[in-house]
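Got a structure for you, written out below as structure tokens; questions coming shortly.
Note that this complex is displayed minus one protein chain, with the remaining chains in position.
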Amino acid sequence: MIQMQDVWKTYPNGVMAINGMTIHIDSGEFVYIVGSSGAGKSSFIKMLYREEKPTRGEIFIDDKKLADYKERHIPYLRRNMGVVFQDFKLLPGLTVFENIAFALEVIEEKKDEIKRRVMQVLDIVRLKNKARFYPHELSGGEQQRVAIARAIVNNPSVLIADEPTGNLDPDTSWEIMHILEEINDRGTTVLMATHNREIVNSMRKRVIAIEGGRIARDEVRGTYNNES
Amino acid sequence: MIQMQDVWKTYPNGVMAINGMTIHIDSGEFVYIVGSSGAGKSSFIKMLYREEKPTRGEIFIDDKKLADYKERHIPYLRRNMGVVFQDFKLLPGLTVFENIAFALEVIEEKKDEIKRRVMQVLDIVRLKNKARFYPHELSGGEQQRVAIARAIVNNPSVLIADEPTGNLDPDTSWEIMHILEEINDRGTTVLMATHNREIVNSMRKRVIAIEGGRIARDEVRGTYNNES
Amino acid sequence: MRGMKLGGRTTMKVRTYGRHFKEGSKNLVRNGWMTFASISAVTVMLLVVGAFLAVIMNINHFADSLEEDVEIRVFIDRDAETSEQDNLEENIDTLSGVDTIDYIPRDEGLEDFIDSLGDEGDYFESLREENPLNDVFVVNAENPEQTDRLAADIEGMDHVENLEYGQDIFEQLFSATDFIRIAGIVLIAGLLFTAIFLIANTIKLTIIARKTEIGIMKLVGATNSFIRWPFFIEGLLLGILGSILPIAALTYGYDQLYHAIGERTGLDFFEFLPPYPMLLQISVLLVVTGAVVGVWGSLMSVRKFLKV
Partner (left out) sequence: MRGMKLGGRTTMKVRTYGRHFKEGSKNLVRNGWMTFASISAVTVMLLVVGAFLAVIMNINHFADSLEEDVEIRVFIDRDAETSEQDNLEENIDTLSGVDTIDYIPRDEGLEDFIDSLGDEGDYFESLREENPLNDVFVVNAENPEQTDRLAADIEGMDHVENLEYGQDIFEQLFSATDFIRIAGIVLIAGLLFTAIFLIANTIKLTIIARKTEIGIMKLVGATNSFIRWPFFIEGLLLGILGSILPIAALTYGYDQLYHAIGERTGLDFFEFLPPYPMLLQISVLLVVTGAVVGVWGSLMSVRKFLKV
């Protein structure tokens, strides 16, 4: 369960990205985060896995205050969250396989199990034949799919995806969406920032619209644009 | 005028990205390049500004063989092309202003003129207030708009954009599309790889669909998907 | 949400150490040129340090041998009888710290003196008729620092006419060797510091290039120690690999030099230190320095990128 209480975020350069957000997301929900470019979607997301710290306000994950986490416990927080970064953040020196395996090595999984699981998710994102390639040898969409594979490989309790279909064609996008839905059905909370109107409007879920760092709209089975 | 004659591209790792492409694009055209993830859109585009060289076949730009260009003349070729890269390729050490100005400094433009032009394009992409920021201080969509601004700042004869709206919300995407259309109206050839079905289907232009490194479809006022 | 592990499992599984070792050595290969830059920095700096160490150890050895030559010349009363001379010798011998006592009869002394003058000595042949010299005891202290005390003790004894132990030369030499020793230590310390600084610098640069990657690892849930271990291994290997060449070069070079020059040196007062214990000492110092600096440089540099 994710909770934010009057959270503000001002970046060191003075940009006020989040201006008082209070929100409550239950375990097992599927939430779209929408909003124009620069609205604050990524900032909102980054605070959840503590890439950024809020300037003011409290964030609770599983009823535990994020601010109370000691620095050395943060990795354990992150291991329960799968994150698809907007800019992918793949390790350039590692192959596709190694990139995904890294998320499992970190939790000291057995080698055989790592191999099995990685090949399984590579199958899901249809990149099994690119396992031995390096990120710079992939197309934009392929890199994005690797990022998705890495985020789901260790069955996280929360999946956070920042525009996971930005570089994908509509067909592949739909495949990815069905994967996310399936994961959500298995109990994983899914948060997804997106600009894809088609997807939001067809696959109706809770929609949180951010505008200028504030929540402009929060609808249970919402659409991309305001229906009013 | 851009021309390709039976062009093939095989990457060093053995991936056959382009498999025999013959195409002719006239000066002043507006062309969408569509195709699924990994189809070969970026590879096609990269050969035009010589980031990649074809393995076989000839490419002509303005009736001049690309293969005949001496290494030291390539920069002059590129100065007549504005390119929006799929991964933006902004210089991390330079501010937004400096990033865009760089494309003008390269052609030894006057300082005052540089300033005037940069502020003008920043206005067009609505990022005037972020001129002094560094790329890592921008949201994904803002970075993409800087990349677009840099590509158009020196009034290139050809504008090549690789998924220029991948990280933009629908409204901003439309704004960008109108800018591209305007530039095209002024005589600039525009090539744009995109996954945005909505845009392709509403703003009808020539559509080249790539599948497995070949041209699967080439329609004058086409749609994203095959209409057949 | 499933229970979050906050306990911070502090023990790592054995297979994870294996992974770190593999990862660390893989990184050496992956970073190609950077690895080369680091290793060659280690190599070059250790070579310089090792070479100077060898030179300075030899100079110190030479200084030591100079000090050992410090001796007290006791001029015996010309009136002293043989028994009295023997008495004096016994008295000297009972003093603690006396190493050797040599007796030089006046005739032998004159002979040596005339010889030492070379050609010019010929003009003094006439002296043989009435030898103006004394019989002499040459006393060597066990420890050059005791010379002063011994001299004072001997001076008070009977039948000692005079006593010479070259206070001036001795003190001058003594302070000179001290100076050489201190200068040597300062020089080596300076070089070592320079080497450490430059090696750490180079390693730091290679790690800065991986700053983003370290950040990504943290974002994907790696603990600091998980990230640090491969860097530890990498630094260790860098240092050890970097010390191989200097050790080999020094061992071979010094051995060659020792056998080529050392044995037939024109300067017979100077003696090269034998290769055996010295080269071993230097080698150990170089490996340890390389390894420590490698690890230290590596971990220090990683540290500041771990705060993500």
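Labels A, B and C are assigned to the chains in the order they are written; within every chain, residues are numbered from 1.
Quick note on the criterion: a residue touches a chain if its C-beta (ideal position, glycine included) is under 8 Å from a C-beta of that chain, and two chains touch if they have at least 3 such contacts.
Keep in mind the model is a prediction, meaning the values are calculated, not measured.
Though it is not drawn, the left-out chain touches B, C in the full complex. The residue from C:A152, C:A209 or C:A248 that touches the chain not shown here is C:A209. Contact with the omitted chain, checked across B:Q5, B:S157 or B:N225, is made by B:S157.
The omitted chain makes contact with just one of the residues B:Y32, B:Y49 or B:F133: B:Y49.
Within the complete assembly, B:E105 is the residue of B:E105, B:D123, B:E182 or B:E211 that touches the hidden chain. Where chain B meets the omitted chain, the residues involved are 1, 27, 49, 51, 61-62, 64, 71-80, 83, 85, 89-93, 102-103, 105-108, 110-111, 150, 157-158, 189.
Listed for chain C, the residues touching the missing chain in the whole complex are 33-34, 37, 40-41, 44-45, 48, 119, 123-124, 126-127, 132-133, 162, 164, 172, 191, 194, 197-198, 201-202, 204-206, 208-209, 266.
We take it that only the chains that are shown with their structure count from here on.
Note: the chain lying farthest from chain A is C, by mean C-alpha position.
If each chain is reduced to the average of its C-alpha atoms, the one that sits nearest the average of all protein C-alpha atoms is A.
Distance between chain A and chain B, defined via averaged C-alpha coordinates, is recorded as 29 Å. Mean C-alpha positions place chain B and chain C at a centre distance of 66 Å. Contacts with at least two other chains are made by no residue of chain B.
Within chain C, not a single residue touches two or more of the remaining chains.
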